[in-house]
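Structure provided below as structure tokens; questions to follow.
What you see is the complex with one protein chain gone and the rest in place.
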Amino acid sequence: MRWMDLAASEKHYTDVVGLRVTARRPGQVYLQAHEAQDHHCLILNAADRAGIEHTGFKVSERSDLAEAETAAKDWGLVTRRVASGEVLGQGDGLMITLPSGHVFKLFYHADKVGYSYGMQDPDIILDHVDGVSPVTHLDHALLAGNDCDKSVKFLMEALDFNLTETIVAPDGNPSAFFLTTSSTVHNLAFAPGPPNSVHHIAFYVNDRADVIRRVDMLKHKKVTTLDYGISRHGIGGVTTTYFFDPSGNRNEFQCGVYEAQTIRGSVPPIVWAGEHIPRGAFYYENAISANFFEVVT
Amino acid sequence: MRWMDLAASEKHYTDVVGLRVTARRPGQVYLQAHEAQDHHCLILNAADRAGIEHTGFKVSERSDLAEAETAAKDWGLVTRRVASGEVLGQGDGLMITLPSGHVFKLFYHADKVGYSYGMQDPDIILDHVDGVSPVTHLDHALLAGNDCDKSVKFLMEALDFNLTETIVAPDGNPSAFFLTTSSTVHNLAFAPGPPNSVHHIAFYVNDRADVIRRVDMLKHKKVTTLDYGISRHGIGGVTTTYFFDPSGNRNEFQCGVYEAQTIRGSVPPIVWAGEHIPRGAFYYENAISANFFEVVT
Amino acid sequence: MRWMDLAASEKHYTDVVGLRVTARRPGQVYLQAHEAQDHHCLILNAADRAGIEHTGFKVSERSDLAEAETAAKDWGLVTRRVASGEVLGQGDGLMITLPSGHVFKLFYHADKVGYSYGMQDPDIILDHVDGVSPVTHLDHALLAGNDCDKSVKFLMEALDFNLTETIVAPDGNPSAFFLTTSSTVHNLAFAPGPPNSVHHIAFYVNDRADVIRRVDMLKHKKVTTLDYGISRHGIGGVTTTYFFDPSGNRNEFQCGVYEAQTIRGSVPPIVWAGEHIPRGAFYYENAISANFFEVVT
Partner (left out) sequence: MRWMDLAASEKHYTDVVGLRVTARRPGQVYLQAHEAQDHHCLILNAADRAGIEHTGFKVSERSDLAEAETAAKDWGLVTRRVASGEVLGQGDGLMITLPSGHVFKLFYHADKVGYSYGMQDPDIILDHVDGVSPVTHLDHALLAGNDCDKSVKFLMEALDFNLTETIVAPDGNPSAFFLTTSSTVHNLAFAPGPPNSVHHIAFYVNDRADVIRRVDMLKHKKVTTLDYGISRHGIGGVTTTYFFDPSGNRNEFQCGVYEAQTIRGSVPPIVWAGEHIPRGAFYYENAISANFFEVVT
């Protein structure tokens, strides 16, 4: 992602969110959650505006890169091969510009940093950050843009993403899409918005009571948050709180799971429509606050 | 699994565990968690002894069944094709008898029952069962037997399971194995024990504080439990409690995640060895109670 | 208190709040929490409007009733002796009409109903109500009216109440008052409002995580609540949620303690003033929603 003040951003993502720095390069900080193994889950890039550079997913087989390249070209999408090391800790990859303008990256190899507590006889309790155990992992990103339906169609048909939930607009067309490639609720989501923007990135905390503690600490540390404190999404059923990083990018802490499946085509989606859409967004308030969809970066 | 008193077992798995009945047949009750979509996650079979009949996994492509059959035969394992409908709610499948004696089933199609709250504009809060929200899904089974290492080798090499954690015995050989096919910590595990037996099946609850409430209710309802109440496994890092069904099969409620990955070969395992093995089993007690490994069914 | 539909109110206070009925009389239902011993903590009175009849406190010595009567008369307040049995389960008492118009009752004797789980070798886990353990006790009432400062002065000087927190209005005069006679944060509070009205009554739940579960269930059961879900009061530091009974009386579930003291005059108050008053009310939102002070009964 892009962050305007790299030092302030690093402090936010380590002290407030609870990630660790795994590598640095001029103008870049690489971060990973403490309970994830790969080299990084987030790159902070110095830039003159906020927003997202790309989202990356790892493929199962090396040959998947070439297959994806062919498919993307068949769909008329711009692609670019990325050399090994262009992104620290990753092997060579493929950039695809989605119809919504977002850059979507695939790669096969990631260096391993291992879990923070080590891989041999670990003491599984981590030192706490601001009164709570660190987030376990980066859970998902919600991208915003035009032509999201086309991006989603490509991801599902060409790259085997599953649709777990969808919001149907008053005109009967799906407008928001929640996609997964794993057994969790969603890894990547799309909603209407300004071209090539990001609504939020979400981190997983594995205790609903931790969300209370995290809101306490966000407020105590005067981190900017959404208007209210704790809520619950109908979509995903997660207990949730939103806040902002120093560049204005929206973050989420969330907890909650249901069983999705990694098997293509075997996950019929939950459908939100009409008067129930606000409940899908905020189950407690049954309403969507004015600035919730307006603020993106 | 096999249960001796079908009515008592059904009451246990609905009222204590919090599953729903999705189908019945003479001598069989099919059960599923409220937040899972497929036809069932557990079959209660009337039998004259406790234990497990088979464990089943869904494959990604129909052609995977034939590939698995070929692989199993190459490994010298006994296989059997299963007709569609032999198990309610499932298409045709393949039974493989693993080296440890356990019957391992693969299938491609499962009927959908959907989430309990429905698939259209759901009210995502479920009525509670005994004071806590229902378990979200069947998380894993721990099988016990001889030659577990051979079963594990087959599952990893032929069927793309990943090894997330392993216990190394004093002789330097791995003795227990925790495997996953998804992004969760383990779906299937193996430990030494009597041939073709099961140590426990585990259900996921998505709040660590719920484990306190569940232990309260288990004790209040006089359900037989492990000696102590709540503990934490080093392996998986989960907050946990064990109890027994009316036939003596061990159940677990657990909560906790770290990020594993579905991609074959990309998940180096955590290794538990020597003096730290008890911590891997029970982080709080740093000890394994005498009857923990002795009681299997 | 006064409730317009007695049957609907009884259902609310038993099924939603989690009290038990301890006695009935035509037009009256007596209720008590499961983990309190005295005859009742709440009386539902059939009436043609919502609101509160009186609040009652138990005195330490029988002679305290006569002393309070003398003091009240010295303060020019109207008093009335109440015969034993006029209120079920209580001995004789004294009614004092406070300057704010609220009727304040003192009594010496209360019949004992004991804890719900009994007083001999109890099984201390109660059956749950709507997915959570019952509220432990009635914690406090917040009364609203004119001349609250005069009521508070009387309660402190004549009846040994302690002031734990106070809000100072822009004119420099205290406007809201939080009083205790025990070691908990407040038992009785006063704020500006229409004469002789009640803002809310609060019930204690002894786990902050239970507040999440209770909000889930309030929303699931379509009980009317305050605009947002869970918050935290600066005043008292409690995790909180507000909802309404069928007559429109506001209820609160709350959890949290700090150490106050029962000893008169030894508890200097926390003072909220100026720009920090909204934080005192709602720590997360740092704002007071428009209808929070307007709606009283």
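Note that the chains take the letters A, B and C in the order they are written out, and that residue 1 is the start of every chain.
The rule is simple: a residue touches a chain if its C-beta (ideal position, glycine included) is under 8 Å from a C-beta of that chain, and two chains touch if they have at least 3 such contacts.
Here the structure is a predicted model, which is why all the values come from computation and not from measurement.
Chemist: Check the options B:44, B:185 or B:215 and report the residue that touches the missing chain.
Modeler: Answer from the full complex: B:215 touches the omitted chain.
Chemist: Using the document's definition of touch, tell me which of A:21, A:119 or A:217 contacts the absent chain.
Modeler: Considering all chains, including the one not shown, the answer is A:217.
Chemist: Any idea which of C:75, C:115 or C:292 touches the chain not displayed?
Modeler: C:115
Chemist: With the missing chain put back, one of C:78, C:169 or C:257 would touch it. Which one?
Modeler: In the complete complex, the chain left out is touched by residue C:257.
Chemist: On chain A, what residues meet the omitted chain?
Modeler: Counting over the whole complex, chain A touches the hidden chain at residues 123, 125, 127-128, 130-133, 207, 209, 213, 216-217, 219-220.
Chemist: So which bits of chain C touch the chain we can't see?
Modeler: Answer for chain C: residues 33, 35-38, 58-60, 110, 112, 114-115, 119-125, 136-137, 181-184, 204, 206-209, 232, 234, 237, 255-259, 261-264, 266-274, 276, 279-280, 283 touch the chain left out.
Chemist: With the missing chain put back, which residues of chain B would touch it? List them for me.
Modeler: 208-209, 211-212, 215-216, 219, 225, 227-232, 239, 283-286
By our rule, only the chains that are shown with their structure count from here on.
Chemist: Whole-Å distance, chain A centre to chain B centre, using C-alpha means?
Modeler: So the centre of chain A lies 29 Å away from the centre of chain B.
Chemist: Could you please state the distance in Å, as a whole number, between where the Cα atoms of chain A are centred and where those of chain C are centred?
Modeler: 45
Chemist: Where does chain C touch two or more other chains at once, residue-wise?
Modeler: Only 209, 216, 219 qualify.
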